[in-house]
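Once you've had a glance at the structure underneath, I'll fire off some questions.
All protein chains of the complex are present and in place, except for one that has been dropped.
Here is subunit A:
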Amino acid sequence: MSDAKQMKTNALAVEATGLVKRFGKNRAVDGIDLAIPQGTVYGFLGPNGAGKTTTIKMLATLLRPDEGQARIMGHDLITEPDAVRSRVSLTGQFASVDEVLSGLENLIMIARLMGYSWREAKKRAFELLDAFGLQDAAKRQVKKYSGGMRRRIDIAASMVVRPDLLFLDEPTTGLDPRSRNQIWDIVRALVDTGTTVLLTTQYLDEADQLADRIAVIDHGKMIAEGTSGELKASVGSGVLHVRLLDPAVREQAQHLLADVLNVPIHLSSDPVALSAQLADTEHAGDALNVLNSNQIKVSQFSLGQPSLDEVFLTLTGKPAEPTTQEEGAAK
């Protein structure tokens, strides 16, 4: 690898040390360090109020950190805020387009503010509406958009001039699965064209699907960091998932498995499912045998890596926030 190439792969989009933000006595962000390589997707995973959005607001120059420092694309957050602003873009519920105006008008406005002439601004706006599948909604007010369209126009507005670093705040919260997949495709396309993406999410599978690296954030602190594989590996070697045909025998199965495996057996909210975190996988076969010999019928028996849900439970001692499903379409 040439030196120049080496430099490029090592270049960091975000480099932060000891970021702290206090609101009164509450330390909303309590000492966060970041090193996010360019051209990657980085996920902030955590429940509501964990400090994800506050961290992003600091990195986007909207909030001044009380302590710590950061460089964004090599520019200091405090001393060169204009240089930072011209390289980043912010998308999300706290940095929204104007919902009173139409999608077209919003994009023209942003394009004008970025320095396009009226004619070029209009051309660019139509190009983006077309690329994001919003051409039919160009002249409709954004507040009449569905949830998925709303997220797409928000992202399109951030792409009028392609930023080096895009902050995406909960891009798929409240979306139906189809719209969510569309947003995921868009994020992947953005990364392909060279943009670094920092996204926050409450959805574990979203972080798993999109992010190269994940930071798990709780109470303003980063409690774990790594690839999703590393995070899963740090929690244990594997998880046994069992589904029964008959919910009535679940308790019996629980006792039998506990005896064989010597670990706690969890009963999940699904009335036929059990799971156990294994220290080693040697006795998994015995587990299946003991269920068979007691005539307990099994519909699923699998050994796999722990889900990020389980990672979160292990790391924080409590489950990830129950995800509230909002109505996808805005009225």
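Methods note: a contact is a pair of C-beta atoms (placed from the backbone, for glycine too) under 8 Å apart; a residue touches a chain by one contact, two chains touch by 3 or more; residues count from 1.
As a working rule, contacts and distances are computed from a predicted model.
Peer 1: Please identify the absent chain by the protein name in its UniProt record; candidates are "Nitrite/sulfite reductase", "YdbS-like PH domain-containing protein", "Phenol 2-monooxygenase" or "Transport permease protein".
Peer 2: Options "Nitrite/sulfite reductase", "YdbS-like PH domain-containing protein", "Phenol 2-monooxygenase" or "Transport permease protein" considered; the missing chain's recorded name is "Transport permease protein".
Peer 1: Out of A:Glu99, A:Asp176 or A:Asp212, which touches the unshown chain?
Peer 2: A:Glu99
Peer 1: Of A:Arg64, A:His255 or A:Lys297, which residue touches the hidden chain?
Peer 2: Here the residue in touch with the unshown chain is A:Arg64.
Peer 1: Of A:Thr55, A:Ser89, A:Thr172 or A:Ser275, which residue touches the hidden chain?
Peer 2: If we include the chain that is not displayed, A:Ser89 is the one touching it.
Peer 1: Across the whole complex, list the residues on subunit A that are touched by the chain not included here.
Peer 2: On the subunit A side, contact with the omitted chain comes from 23, 57, 60-64, 82, 85-86, 88-90, 92-101, 105, 109-110, 112-116, 120, 127-128, 130-133, 141, 157, 159, 161-162, 185-186, 189-190, 192-195.
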